[in-house]
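For this view, one protein chain was removed and the others were kept in their places.
After this line comes chain A, so read on.
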Amino acid sequence: MKKLRRTMLFCPASEPKMFYNTPVYHPDCIIFDLEDAVAYAEKDSARDLLCEAVKTLDFKDIEIFVRINPLYTAFGETDVREIVKAGVRNIRLPMCETAEDVKKLEALLTEVEKENNIDVGAVKVQCAIETPKGVLNALAIATASPRVVSISFGAEDYTRILGVDRTKTAKELAYARSYIVLAASVANVDAIDTVWSDVSDIEGFKAEVQEAKIMGFSGKSCVHPAQVKEVHKIFTPSQEEVEKSLRIIEAAKEAEEKGIGVITVDGKMVDVPVIQKAERIISLAKAAKVLK
């Protein structure tokens, strides 16, 4: 069954209580952050906390990612070596701009896996695309390695480099978001939308999440636990969608048994793309446990 990544909740790796409080909100994924959320003087202690937490705590079916420091920093390589040894199997690579960035991480991961008797390829990668250059290289990044499972848009650095402000309408992000969705689709990986930083504006957040869903994103990065529930509501098929999809699949099955080529459901023509969309909705509903 396809892994659900509707929500990817960022969590600083700098405080012990974060490791066991954050799973309470049941995001699909947690991104423990060793990068921007951690002060320079505490990079070493955050890494130690993360490694001990991963070895000890049971996160059940929540998928754990770790945002490492960039490999060109003093911390990046040690982050990778220590966290993989501790059991981390998903890494978020920040500021990914080229396929070469992915390949550098891939080479390091292969070395670390071999040193630690871990199956080569076991550690997967999410590439954070946060710059205009990264956006234009999104397809090359997404297809750079079989380890890549998703590409994730980061609007804060993107708009900073472009020299524009982030707005509630998000017009300044339109091209980047669309292109990332397309690239992810071609590469058959997940596309994760950028964070919404104004945690007090829930209505604005919901509108952006709805738009992300319509555009084709698989999920959304979250910076506050309150955002998780809202994203799940929007990204989970509704009762109505599920029932309609079941009717379509049932009708298609009957038609195939009777040798009928064209069918209608609820007065609308149903052809192969419609049937496949219905199957996708059922698959999502099962993964989200709203359908057995």
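By our rule, a contact is a pair of C-beta atoms (placed from the backbone, for glycine too) under 8 Å apart; a residue touches a chain by one contact, two chains touch by 3 or more; residues count from 1.
We take it that contacts and distances are computed from a predicted model.
Chemist: UniProt name of the unshown chain, from "4Fe-4S dicluster domain-containing protein", "Nitrate reductase", "Citrate lyase subunit gamma (Acyl carrier protein)" or "tRNA threonylcarbamoyl adenosine modification protein YeaZ"?
Modeler: Cross-referencing UniProt, the chain left out corresponds to "Citrate lyase subunit gamma (Acyl carrier protein)".
Chemist: Among A:L49, A:L105 or A:A183, which one is in touch with the chain left out?
Modeler: A:L49
Chemist: Can you say which of A:K3, A:H26 or A:R81 touches the chain missing from this structure?
Modeler: Of the listed residues, the one touching the omitted chain is A:R81.
Chemist: Could I get the residues of chain A that touch the absent chain, sorted low to high?
Modeler: Residues in contact with the chain left out: 15-17, 19-20, 40, 43-45, 48-49, 51-53, 55-57, 74-75, 77-78, 81-82.
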